[in-house]
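Every protein chain except one is present and positioned as in the full complex.
Note that the chains take the letters A, B and C in the order they are written out, and that residue 1 is the start of every chain.
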Amino acid sequence: MAFNSFGNIFKLTSFGESHGTSIGGIIEGCPAGLEIDFIFVQEELNKRKPGQSRIVTQRKEEDEVEFLSGIFEGKTTGLPIGFIIKNTNAKSKDYAHLKDAYRPSHADFTYQEKYGHRDYRGGGRSSARETACRVVAGAIAKLFLRHYKVKINAFVKQIATIKLEKNFSELNLEDTFLNIVRCPDMVIAEQMINLIESIKKQGDTVGGIIQCVIQNCPVGLGEPVFDKLNAVLAHAMLSINAVKGFEIGAGFEAVTKKGSELNDEFIKNSNGNTSTKTNNSGGIQGGISNGMPIYFNVAFKPVATIMQTQNTLNKLGEEITLEAKGRHDPCVLPRAVTIVEAMAAMVIADFLLISKVNKL
Amino acid sequence: MAFNSFGNIFKLTSFGESHGTSIGGIIEGCPAGLEIDFIFVQEELNKRKPGQSRIVTQRKEEDEVEFLSGIFEGKTTGLPIGFIIKNTNAKSKDYAHLKDAYRPSHADFTYQEKYGHRDYRGGGRSSARETACRVVAGAIAKLFLRHYKVKINAFVKQIATIKLEKNFSELNLEDTFLNIVRCPDMVIAEQMINLIESIKKQGDTVGGIIQCVIQNCPVGLGEPVFDKLNAVLAHAMLSINAVKGFEIGAGFEAVTKKGSELNDEFIKNSNGNTSTKTNNSGGIQGGISNGMPIYFNVAFKPVATIMQTQNTLNKLGEEITLEAKGRHDPCVLPRAVTIVEAMAAMVIADFLLISKVNKL
Amino acid sequence: MAFNSFGNIFKLTSFGESHGTSIGGIIEGCPAGLEIDFIFVQEELNKRKPGQSRIVTQRKEEDEVEFLSGIFEGKTTGLPIGFIIKNTNAKSKDYAHLKDAYRPSHADFTYQEKYGHRDYRGGGRSSARETACRVVAGAIAKLFLRHYKVKINAFVKQIATIKLEKNFSELNLEDTFLNIVRCPDMVIAEQMINLIESIKKQGDTVGGIIQCVIQNCPVGLGEPVFDKLNAVLAHAMLSINAVKGFEIGAGFEAVTKKGSELNDEFIKNSNGNTSTKTNNSGGIQGGISNGMPIYFNVAFKPVATIMQTQNTLNKLGEEITLEAKGRHDPCVLPRAVTIVEAMAAMVIADFLLISKVNKL
Partner (left out) sequence: MAFNSFGNIFKLTSFGESHGTSIGGIIEGCPAGLEIDFIFVQEELNKRKPGQSRIVTQRKEEDEVEFLSGIFEGKTTGLPIGFIIKNTNAKSKDYAHLKDAYRPSHADFTYQEKYGHRDYRGGGRSSARETACRVVAGAIAKLFLRHYKVKINAFVKQIATIKLEKNFSELNLEDTFLNIVRCPDMVIAEQMINLIESIKKQGDTVGGIIQCVIQNCPVGLGEPVFDKLNAVLAHAMLSINAVKGFEIGAGFEAVTKKGSELNDEFIKNSNGNTSTKTNNSGGIQGGISNGMPIYFNVAFKPVATIMQTQNTLNKLGEEITLEAKGRHDPCVLPRAVTIVEAMAAMVIADFLLISKVNKL
């Protein structure tokens, strides 16, 4: 059992609560000899950190990672990489009024029932603060994947009803981080930002869809039955806070198509390699990568914490009224783009390592 | 690593190819003392078996399970339950023409590249025949879950564009297996059957959506971070052949709602228990079951094998024309309902066992 | 959790009771493309099977393995290898008198208490019959290790007080299976055989020591902390029925030596490779193989089933007298040599695969 771990060979085990002294983790299975670009790792964290723009939570947290082991003279040693990120801006008193409250659509009730005892400060372990550890591990995975030229790009495809209708091949995915909402189309991005700002003024929240594209993925990643590459990607994505849906390739639209319309014919591509004419499979067939781009959508619900009064119960079963306080995100997607990429990078790195032992 | 296994405590490890002598598996972690209703297990297999109706493949396979260990005097011993299902109707010569062909949207190419060597007969291990083993393990899981009164009901919600619009609470889920398409609304079912028959005549295939509802699930199942109950359900479902999407609770529709609309207020239910007014969370909050019904949708693409001529490549990279042969399903959903239930049952049984050690 | 499994990548999961219809298992992680020498696998089983000589149990069991999957056209496919061995000579009525008895030094009491329900026939799952599955997996592991020229030789070093005092380097380990007791020194072997025959006449049993030597093991196998190569070998050996002790390299004798006497100085060997002058480390330093021969001793207690009357209790806590019946081994070591080799082969094969991903 590995409930605080993700991955088989390339593996992150994480710990930490939102308002503890620090969060952190252990990254195992990263091969020895990988040069660590510390600036890159920190930049990845910066893309997720709170307080970075006007459309995310104004909580200020520097999210500086300290590596404690497993890296020597700038390179991985093949041994576990321990790291911590200190919680510098935890204002636990902001949460005293929530001690016994069950906030709607939060984990307060389920944690209380499961464990009989919980750290209620800032959501404790159920806070998305934990995802900072994923970003660290994802950054290391990305550095490893550079050796295989694998490219992973996530971006915001939809905020509420504002949708980027273009196919990813029509977009310049390198532009994603040029705006604060992380949508590679600047016109749509502007609309999304305006929407989020307007929702924020209402004290409300919105959700949306992040699309992730993995290019240059080697053929042969994924395991045939239970650990199909798509199944593990789904697992990875649904493990992110607020995610309610996942679809790969043609996804839910495949439902209304016929087999004759959806099948991906094999053809030679311009390099003479076996390729497919269309890519409704989303780069994965029989659970195994086929070398075509892998793309999938991840649906996020609106943030549960709203700046409006809500009715709910407390631990004693009494009806209470909840007044919103604190500093929260009106929309989680701008900060989640990096988390989606991080989880995807960990999955691909892990299966890439596994694929080294498939054949004699 | 456990690539042919699913589950942590309650675990299935499976083996077998479509045209080998038999498929089978080992079920571990089922507590000792569980009475096995062998007739029930076989009935579950019968719901999945080929040849059972005019809208599924006409291949005849009896799918009789033989238990080899772990059951003594009708009860589980707590030790591994080995079982096999013989392949009685494997007509491998039907597949000789596919030896080197890469069928569109099948796993031929990816298996060949991954392993350099493959059993091409009937799709080998990539065939959905392997899911019969899941049904056996799922049936044992269901027998275990009866002790906790957990009810798991899947049904066909959509075939191509024909959609059952009702909420599951308006349906009599016990009626699902009264018709051959496995839709609990008899009127919609009729339309679905007609559609499948018409598609079959075209030599084409269709997909659809299966919804699964889990009722009376105890509060507290699921692990907080990487093994959230929803994440493991997504993993389970995406590991089923032909699945392209998963959504839980409000799912993809949550994207266009505001937080204030979507949040599930806590209320006392008629039994005085903590409950929620709405259930957009789909019975899971913070990755942990909250006692409300768990419901999720699983999107299946149309079957890749069509009775039409297709262009593709062979192993040598040559362009070939594929003439369809053999006995195939025009639509996989009627047979997949039981598979979805089986996977859900395994997930819930596993987390139920895990929950025994959460508290001192 | 993997309680019926052994290994990480190269992994055996086994099932089956002594008197069920068959025992069997699933071998995972064997790379695709390995040619299976079926005759070799069966010969390995023959070395373990009962009834093969006058100093082992006279129970006749052919122990024929049937492979059900994972091998196609004589080669592994990289997919799980399912197999069964039928129980052809189970005479369960021999055990009816043991239904409620707790045989001294057997697992009857502990199984009953742990599970509340047990298959008492022939010891059920606690019977060493289960080790036949290990021999199958070990044989596949040995075939894999041939590609790396790794040689694994176990032999009987001691039976009761009769001890082969020579160092393994003075022995011709290929001669081990020339006699029925499996000791490569023919003079000592004769003494051992005589002793076992004499003990058998007394209706008693004896134990002994098996030494195992692994030559040509690549440098770098084993993991630094918890899964040191020596730790996993110890785990493997202590998992064999009747084993009470394990020592590696200088072993228990290291206790009375000084550091200055025991340290293994590094030197160049005749091939110019880094080697050690002595090998008190037993081929493993810091948990990782150093290229020198790995050697270890495994202590087996005498078989618990004796042909003498014994006092004990039954399930109801009543004092009873146990009359011995059935066909049992006076000494388990001759048949255990192959089991020790099989477990060692699985460990080395597993770590060899793991070592493929240590470095960038």
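In the analysis below, a contact is a pair of C-beta atoms (placed from the backbone, for glycine too) under 8 Å apart; a residue touches a chain by one contact, two chains touch by 3 or more.
These numbers come from a predicted model, not from an experiment.
> Would you mind listing the shown chains in contact with the chain that isn't displayed?
It touches the following shown chains in the full complex: A, B, C.
> So one chain is hidden, and I want to know which residue out of A:P50, A:P104 or A:G124 touches that hidden chain in the complete assembly.
A:G124
> Decide which residue listed in C:V41, C:V181, C:I214 or C:V303 touches the omitted chain of the complex.
C:V303
> Among C:V41, C:I84, C:C183 or C:V232, which one touches the chain that has been omitted from the display?
Answering carefully, the residue with contact to the hidden chain is C:V232.
> From the list C:Y102, C:Y120 or C:F144, pick the residue that touches the absent chain.
Hidden-chain contact among the options goes to C:Y102.
> Pick out the residues on subunit A that sit against the missing chain.
Interface with the chain not displayed, on the subunit A side: 1-5, 8-9, 11, 13-17, 20-26, 28-29, 32-33, 66, 68-70, 72-73, 75, 77-82, 84, 114-119, 124-125.
> Residues on subunit B that touch the omitted chain in the whole complex?
On the subunit B side, contact with the omitted chain comes from 1, 9, 29, 31-34, 78-79, 144, 147, 224, 353, 356-360.
> Could you list which residues of subunit C touch the chain missing from the display?
1-6, 8-9, 14, 102, 104-107, 109-111, 113-116, 125-126, 130, 158, 160-161, 199, 202, 204-209, 219-220, 222-228, 230-239, 241, 243-252, 254-260, 262-268, 272, 274, 276, 280-282, 284-290, 299-306, 308, 310-313, 317, 319, 354-355, 358-359
The working rule: only the chains that are shown with their structure count from here on.
> Can the chain contact pattern be summarised as a line, a ring, a star, a complete graph, or none of these (other)?
The chain contacts form a complete graph, every chain touching every other.
> When you take the mean of every protein CA atom shown, which chain's own CA mean is nearest to it?
Chain nearest the centroid of all protein C-alpha atoms: B.
> Between copies subunit A and subunit C, are the contact residues mostly the same numbers or mostly different, with half as the line?
Same-residue interface.
> Based on CA centres, what chain would you say lies at the far end from subunit C?
Greatest centre separation from subunit C goes to chain A.
> Just how far, in Å, is the C-alpha centre of subunit C from the one of subunit B?
That pair's centroid distance is 39 Å.
> Could you state the distance in Å from the CA-based centre of subunit A to that of subunit C?
Averaging C-alpha atoms per chain gives centres 46 Å apart.
> Can you pull out the residues of subunit B that are in contact with at least two other chains?
Touching at least two other chains: 1-5, 8-9, 14, 114-116, 125.
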